[in-house]
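Note that one protein chain is taken out, while the other chains of the complex remain in position.
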Amino acid sequence: MADKAILYDATKCTACRGCQVACKQWNENDEYIPPPSDPNGVPASNWGSYENPPDLSPQTWLKIRFTEIEAGGKVRWLFTRQACMHCTDAACVRVCPNGSLYHHELGFVAYNKDTCTGCGYCIDACPFNVPRSTRNIVTGIAKMDKCTFCTTQGLDRIAEGWEPACVKTCPTGALKYGDRDGLVAEGKKRVQTLQAAGWTNANLYGENELGGLHVLYVLDDYPAIYGLPVSPQISAATIAWKDVIQPVGWAVGGLTVIGLGMNWLVARANAKKEAK
Amino acid sequence: MAETFGRGAMTNHWNDIANADVMMAIGSNPAENHPAAFGHIMVAKERGAKLISVDPRFTRTSSKADIYCPLRSGTDIAFINGMIKYVIDDIHANPQNYNMTYITEYTNAAHLINPGYKGPGELNGLFSGYNDEKRSYDKSTWQYQLDENGIPKRDKTLQDPNCVFQILRRHVSRYTPEMVSSITGCPVDTFLLAVQTYAASGAVGKSGTIMYAMGTTQHTYGTQNIRAYGILQLLLDNIGITGGGINAMRGESNVQGSTDHCLLSHILPGYLGVPRNTDTSLDAYLKRLTPTTKDPNSANWWGNYSKYIVSLLKAWYGNAATKDNDFGFHYLPKVQSGANYTHIALFEAMDKEIIKGLMVWGQNPAVGGPDANLERRAMDNLDWMVVADIWHTETANFWKRPGANPADIKTEVFLLPAVGSFEKEGSVTNSGRWMQWRYKAADGPGEAMDDLWMLDQIARRLIKLYADEGGPSADSLAKLWWNYGADHPDVHAVAKEINGYDLTTGKLLPSFGGLKDDGTTSSGNWLYCASYTEDGNMAARRDPTPGPFNVGLYPKWSWCWPVNRRIIYNRASVDLNGEPWDKEHPVIWWQYQGAEKWVGDVPDGGWPPINVDPKATRWPFIMKPEGFARIFGFGRADGPLPEHYEPWESPVENAMSGQQINPAVTVWRPEEQGDRAKYPIVCSTYRLSEHWQSGQMTRNMPWVIEAQPEPFCEMSEELAREKGIANGDRVIVESARGKVEVVALVTKRFKPFQMNGRKVHQVGVIWHWGFIGLSKGDSANVLTPHVGDPNTTIPEYKAFLVNVRKA
Partner (left out) sequence: MTHHEVEKYRKPIRVLHWIHSGAFVLLFLTGLILFIPGLGFLAEDSWTRVIHRIGAAIFVIIPIIYLVINPRSVGRGLKLAFTWSKDDIGWLKAAPRYYFLGDESSMPPQGEMNTGQKMWWFIVVVFGVLFVITGVIMAFAKESAPPAVLQWMVFIHDVSFIVSGAMLFVHIYLGVFHPLMTDAWSAITGGKVSAEYAKKHHGKWYAEVSKGKEEA
């Protein structure tokens, strides 16, 4: 089956936060403020920005980042979608000890929260700093949460043939859902249009990064300006651990067991011989 | 817009914005406040259209714009008059780049004005005919010169010094780019870039649209702001065409519907005038209001006034309205001639204990009204108040507000819990005049009921009380024909009544063309005649066929007024032969082969084009008595042409003239005017995408509160540095009327205005918050003044003076 993806066009996004709220509503995630039982109102506060909540969290799987820059006397206000990038070469899937994170048949990184061990390896491995976790510092009991591409158990929109909640809500068409190949082509066309209009640094982010992301970004400027990592890689530590040490460990363990087994057979035979 | 074109509504519609070649968002922030519409803007942009954002600060709309023009709050007229000057100068230099036929034949540019007319250039900011004492104008010198047949004289060469074009030219000659820059604070080169880009839409076949909202209207010259846009658009042949128009983006989803059905103090449904005590008879009323023309080519559609008022009276009073009793005209309450019954005036009357009872439907003046502390105090004087709303509001709880002692307040407050819009059936009319039927999706909670049921209950009881007990003007209610169902009123019956019936046959009328003034027809709102016919509920149609010429007309999706005409004034979208100016994106097109008729959108009158039949034709702006769009608009209270005045509270003297503020403005509370030495900073109030109006709904929704948790004051980095304020600090913003404590949001998106060497700071405060709800905060309207536009009295929420300090 052909991979599906989301195309996010930062040049069409007006940061209305419809997607942020739709994601929460659909996935039944709480807000970042105390529940409505407080008769004195909610002591939520603005820390000096439109960007609320200020970070992803186990209850906030998707948010918009606001960046004000001033270049050449012109002010720009850039908006970026911040959520799981659903990588093809997903570091989180590599390091997950029990396959709670796995690749859906349509290509994105799906997630079974029930089996999550709370180890947090995915949090440290993700080049985009996406997964977040609840964690009890004493007992170590923890659970991770991230965007599931709307395949959350019991709330699976993709299985019904629907687009993710964020895509459905977007009023300006900044978010689209469809076959990845088609969206890559559409994204490239849009980049061409932007370049022709004078945005010489326009680019399609996510086409080839990490084997290809399933959330593609149309940007009118360098990814770094939008807060996206340039050439994100799976970290050396992940590779050393998963691709080097892990097989070495099996080898060492296996060889040891075999060696000991051989030793036992030989030594026992010898001991019998001596006894005779 | 009614002054300029004939109807007070968005000339095009939402989807049509995608057809524009250039778009200007001024006095509006569609990315934040009309996010669904922004999708159409993006479609236009993807086709190569340019977006210009003109705003005191760089907004989310500006972030998507090709050109951003900073503009000090309250200086739109200077900006637009500057653009008009550029266009007029360019018309002289490069007339081939403009549509001179459109200007000459469809607008009143060629019309001659009374030679006694003098403008602000000659009268130091005033127009001829000003009465200082009354603060109003005698408009006799503003009228057309008439020929011997009583038809306005025209000079189609546009050279006569008394023709509107030359008057306009003299008027705007004072608005040079340097003058514009010194008033608005917009740098000259940015201004010129914006003008050149926008003026390109004046070419034949090119379209430009202006999108405006509260940033335009909420000033003491809000109406003139809109007039300026109208003049500019007429010079650029942008009215009546696809992708053009003045797209007034209403501030709420059904405001268009509410004004259509007369929830304004000066009108009856269908924009008919409210009767005055000086209208001694129906004839006197009609004489006052029905425009006349001697021009046989002017359709003067308002000439049908009598048909609409009589049909309305028949709808309301049924058989109690007959020829013998002026069709029940005297049952209608009459207002005092010259009195003001708008929001500000009502609260002034409450403050003076003249008004003792108040019904509040889905509105929250304690947060949304200007001079909030005054308005809350005024409500203390009420004997009773009824509030119908879905949530508890600050208005319903005004007697418990911080600082009030409930024991001192004697008002009896009745709460009527209402259902939300998805919990009842009915229609909503959007800014594009589309009446869209909505169904009931869910039951409301508890005892909440819909407004229709509440009104029906109140009306039936009042009717019975007055019928049984009599009383002053008892017949106004007792004689009403009121029967919409025994239990829950049938909303379809209401919709049908609004459409209207042929009373002789009992059949629904197919259009307002069938309305009569002899008492044989009824219609609750002539504009909506054709919305519910014998063919069914037109507003409920959901056929998504794009329609003729594939320009997004969607003629079978819902129904729009008038008579499903999607782009109004579309007779101006063709040349004198009926051929569209833009053949790739036409609206209507005269068919010469076969049956000679118009194809495309519903034409704004089916008469043939001007050259095809000069006798049978009609001029394109049929709602104006003369049939031409008014560049020179002599119906306005404050002048026939827009002139720059400063807001009631301004940091500077008016650079254009000695007339500091709009000379026709009523000043209720001169003592509340802030001294600019004490309050040197310009302040505006505005909204966020994430919250809705006075916040009843959104400040009770946790996910939305999370996205925007607290009211804030946006200010420039320069101002913050001067005041020692860091981003995220709590600050006090204070005006002559009150103060609020909010969070400071220090941003690059506000910059001080450089005006003629002087630095003027501006800040903005979000106004969604109040003292009730899950998320509470100070109400920005505590700062705003109790003063408004002389034509509409819409309050000046957008430009006043404050000072800011760290809390």
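Each chain gets a letter, A and B, in the order it is written, and its residues are counted from 1.
The rule is simple: a residue touches a chain if its C-beta (ideal position, glycine included) is under 8 Å from a C-beta of that chain, and two chains touch if they have at least 3 such contacts.
Everything quoted here is computed from the prediction, not taken from an experiment.
Peer 1: Where does the absent chain touch, in terms of which shown chains it meets?
Peer 2: Result for the missing chain's touching partners among shown chains: A.
Peer 1: From the list A:211, A:227 or A:249, which touches the chain that is not on show?
Peer 2: Residue touching the chain left out of view: A:249.
Peer 1: What does the interface between chain A and the hidden chain look like in terms of residue numbers?
Peer 2: Residues 97-99, 114-121, 123-126, 129, 135, 137, 139-143, 235, 237-238, 240-241, 245-246, 248-249, 252-253, 256-257, 260, 263-264, 266-268, 270-271, 274 of chain A touch the chain that is not shown.
The definition used in the following text is that only the chains that are shown with their structure count from here on.
Peer 1: Chain B touches which residues of chain A in the complex?
Peer 2: 11-12, 14-18, 20-21, 24-25, 30-33, 35-36, 41-42, 44-50, 52-53, 68-70, 74-79, 171-174, 190, 193, 197
Peer 1: Touching chain A in the complex: which residues of chain B?
Peer 2: Touch list, chain B to chain A: 31-32, 35-36, 38-39, 41-43, 46, 48, 58, 60-64, 68, 688-690, 700, 702-710, 712, 727-729, 743-749, 751, 773-776.
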